[in-house]
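All protein chains but one are shown at their positions in the complex.
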Amino acid sequence: MAKALFQVRNLKKYFKTSRGVVHAVDDISFDIEEGKTLGIVGESGCGKSTTGRCLIRLIEPTSGQVFYRDQDICQLSRAEMKKLRKEMQIIFQDPYASLNPRKSVLQIIAEPLLYNKIMPGADKFAIEKRVLELMDKVGLAERLINTYPHELDGGRRQRIGIARALAMEPKFIVCDEPVSALDVSIQAQILNLLKELQRELSLTYVFITHDLSVVNHFSDDIIVMYLGQIVEKAPADELFENPLHPYTQALLSAILVPAVGANRDRIKLRGELTSPIDPPPVCRFAKRCNYYNQDCAAGVPPLLEITPGHFVACHRIKPGSNTLVEAN
Amino acid sequence: MGSEINDRTVQDNKELVLEVEDLIVHYVLQEETVEAVNGVSFSLERGKTIGLVGETGAGKTTTALAIMNLVPDPPGVIKNGTITVCGHKMLDLSANQLEKIRGKDVSMIFQDPMTSLNPVLTVGDQIAESVMLHENLSYSKAFKRAQEMLEMVGIPGTRATEYPHQFSGGMKQRVGIAIALACNPKLLLADEPTTALDVTIQAQVLDMIDDLKRELGTALVMITHDLGIVAKTCDLVAVMYAGRIVEYGTLEDVFDRTMHPYTEGLFNSLPDISNRKSQLQPIPGLMPDPTNLPRGCAFAPRCRYATAACREEQPSRREVSETHTVYCSAYDDPNFQIERTRGRGGNG
Amino acid sequence: MLRYVIRRLLWLIPVLLCVSLLIYVLMDLAPGTVIDSMITEQMTPEDIEKLRQEYDLDKPVIYRYVKYMWGFFHGDLGKSQVTGLSVWDSFISRFPATLKLSLVSVVFGAVLAIPIGIFAAQRAGTIWDNLTTGFTLIGTSMPSFWLGLLLLILFAYKIQLFPAGGYQGPSSYVLPAITSGLMMTAITARQTRSSMLEVLRADYLRTARAKGVPERLVIRRHALKNAWIPILTTIGMGLSRFLAGSAVIETVFSWPGIGRLTVEAVSQRDVTLACGCVIMTSILYVIILLIVDLLYAFVDPRIRGKYASGSRKRKVTA
Partner (left out) sequence: MSTATDMLVSRKYAKRSGLAEIWYRLKTNKGAIAGFTIIVIILLITLYSILFIDFEEVTAMNAANRLQPPSLEHPFGTDDMGRDLFLRTLYGSRYSLLIGVGGVSISLIIGLILGSVAGYFGGLVDDLIMRFSDILASVPVFLMGMVIVTVLGQSLQNLIIAVGVTAIPEFTRITRSSVLVVRNQEFVEAANAIGMSNLAIIFTQVVPNGLSPIIVTVTSRIGAAIIEAAALSFLGFGIPVPHPEWGLLVSEGRNYIRTAPNLTYFPGLFIMITVFAFNILGDGLRDALDPKLKK
């Protein structure tokens, strides 16, 4: 197997608030293979966006290492980091908030070119030419070059965001819920575009979403997060065919399939997400778990490889077995 | 636009809770007019659920607000149409009469539970308010009812004295449902009730709406963009595009015997959970500008079957079966068939 | 809640220390000293030097400040350098006049202004809204001393309905109260209108209407309750402004309040009296702002919740 592009080790991000310490990301480790897509799923507040931002150091992690091509980016100086920034970019969820409303499409896409001197000595003709190339690549018509974000619809704005990220000629892109604010028909357009770009430019993606059918469609490997921790990690096919963690099972069964009679049996979960503030050192999911018993109070369950490539963090699933131990 | 749909259901002698006939709603702004709803007709029997499906700007929410006669005016203008809720002609009533019907015969659940509850009133008071208004109960009795309603939606009655900010998103939406159901309405409008919620919470809330609806015999208009929710909750489906219904029928009609190219496009845009290698086939292009709708079929510019005629004239109405209607001129050619590629039926 | 009040009261201490230091040092820096007016031509340089020592003018300003504050915390604000009267007594004796005028104007303002603001907001864009907005705009654009003088010309000289000034009997209240009341009304009505407009757009009003709540209750129970905070702020600010800046109106109407006292003290370079007045007024000012803050909590349960847990919620990125 090729060496992973990213190796994340014991990553933690805590936010201090006056009500306590929010454990937004709490000791997670994983690898990202070059040229693949890693999906991160979970519900709001599970730390998936924070993880994505820590990967490219938009947020300083509290502790842990993020190795990019064997270099711990958390140790880099500002100047060194600035060089690496070109290789790693991010696409945001909200195509309304992520574009500066006072800048035109030309200015937004040209900004990364100018600030990083990607085209040294280029005049404005060359810059504009490059911007037009990028616009063409993401499917924006040439005539939109002088428009402002508020004049455009969500799908086009998201294309601007993608073009801005591509301007840096990155190797790696964090896609933070890139389609959840979009309509179904536009969502499919953007997903297809992202896939095409990945093939064409051999990009590596981290794809963050709460939408399971989208992550299934888009990812090679999937991480399921719950309250700042990874509860399950597996190749996409494996995860969808054989989900092991009770939370993953519930999540998958909550998917509503657009077909008659397809949504009858569901695993019901009690309650709602608990607070990520100063969580007790037990399984975070225990309170809502349908398989809860006294074993579950024995500390935070470690993420263990149950079958090759399939990792689960649950006290009641032992390596080698393929189901919950004595599920009740 | 026809009202034939209604005639048929009347003949069946079922109890009609809602009839919307040829509704047209525009928003008249300074420089332009947004043509939000352009001739929508449908009806609903007691205890049934209809799904209004469509993307942003299809006119779903405006239709629901028109049913309540709550379209903000200005800029909203109801240009045409009749709306009958439990025998009341909503658009002809005085403000006074409307206040007696809203919350009693028909009520509504709103999309965003974060902003649709009043932050400075306790949730108990907000539920009790409509009980007091419509059933002339004393405050203490109404408050007791409010507590019962909270229990019914799965929140301890003791929390009735708390304020909305003390509840999580899912709980707030339950409160919204309790408010809507407090006076046992015959018709409930739910405007994207779970869009703002997490997946597992969404499932809880949908189940609850389903249970309560069955228990109370309420008819439900479910407004959503999510075909999964439609599949789970609805008996009838009306697919909307640019302010018009383009396909109308039972759940099975629309999902398994899809006729309209737009409906087909919606299905083809969705990732297939059972086959992750499948290709998405998005509908090309964008929703038309509602201030400047095309002369012919609004979907024609994005439709792969569109002919010159489609761009010139409004689509013809076609009754495929007793329950299934489609508005598409392509079917004027008897050999026409859409090529929906994705699996149908319960193979998901 | 109690913890919050205590914390806010404790915060008063550094504020007052800094404010008094600022004022004292500034006044001390002003050209001329207290003893200037006491020096006569007959005095020898030794006499003057003795006088300087008596008033600690030979010592650094910080020494005088510490000495002043020492007295301050012992309830002694010193004596007026011009009249020789106790600063504390002068201030207290003048305070009721200002307080009465402020309260009258606040009540006046609130009673008139809130209905006007609601009226305008509900009819936003109509001729009624434009008229009231025009009226309130003119009100906020008028200097209060000018309005006061206009009222004097009309009611005291032309038709001689009310006395031109002074502080005797209810009729002497009328003109000063109308002056400050009208300013207050204009400001508060504007604020009420804009915060009502904000609230009228809110989703929860649609929820209330969908429940069948009659329109007047929608406004009274659902909208107004949410619009209260900015309105309260304006009224609180208005009250403190009148307490502090009443100098102008008090001068126009020869009203014996603290505002005029301060103006006189400052113009006569009466450093002790001026300092005492400014510092005392600042205390009042800060206390009123504190009361307004506490009223927020009374009006808005979200703020109450924040105080109860003693903390501010911060945005947490998911």
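Observations, loosely collected:
By letter and in written order, the chains are A, B and C; residue numbering begins at 1 in each of them.
Operating definition for what follows: a contact is a pair of C-beta atoms (placed from the backbone, for glycine too) under 8 Å apart; a residue touches a chain by one contact, two chains touch by 3 or more.
Here the structure is a predicted model, which is why all the values come from computation and not from measurement.
Within the complete assembly, A:168 is the residue of A:54, A:73 or A:168 that touches the hidden chain. Set against the missing chain, the residues A:41, A:56 or A:215 yield one that touches it, A:56. From the options A:101, A:281 or A:320, the residue with contact to the unseen chain in the full assembly is A:101. For the chain missing from the display, the contacting residue among C:152, C:273 or C:297 is C:152, taking the whole complex into account. Even with one chain removed from view, subunit C keeps its contact list with that chain: residues 14-15, 18-19, 22-23, 26-27, 29-31, 133, 137-138, 140-146, 149-150, 152-153, 157, 201, 240-241, 243-245, 247-248, 251-252, 262-263, 266-267, 269, 274, 278, 281-282, 285-286, 315. Even with one chain removed from view, subunit A keeps its contact list with that chain: residues 53, 56, 58, 82, 85-86, 89-90, 92-94, 97-102, 104, 106, 111-112, 115-116, 124-125, 128-129, 132-133, 136, 142-143, 145-146, 148, 150, 161, 164-165, 167-168.
To be clear about the criterion, only the chains that are shown with their structure count from here on.
Averaging Cα coordinates per chain places subunit A and subunit B 32 Å apart. Residues 55-56, 168, 170-171, 198-204, 206-207, 225-232, 251-252, 255-256, 265-273, 276, 278-284, 286-287, 343-348 of subunit B are the ones that touch subunit A when the two sit in their complex.
Contacts from subunit A toward subunit B in the complex involve residues 43-44, 153-156, 183-189, 191-192, 210, 212-214, 216-218, 236-237, 240, 250-251, 254-263, 266, 268-269, 272-273.
Taken in their complex, subunit B has these residues touching subunit C: 68, 70, 95-96, 98-104, 107-108, 110, 112, 115-122, 129-130, 133-134, 163, 165-166, 176, 179-180.
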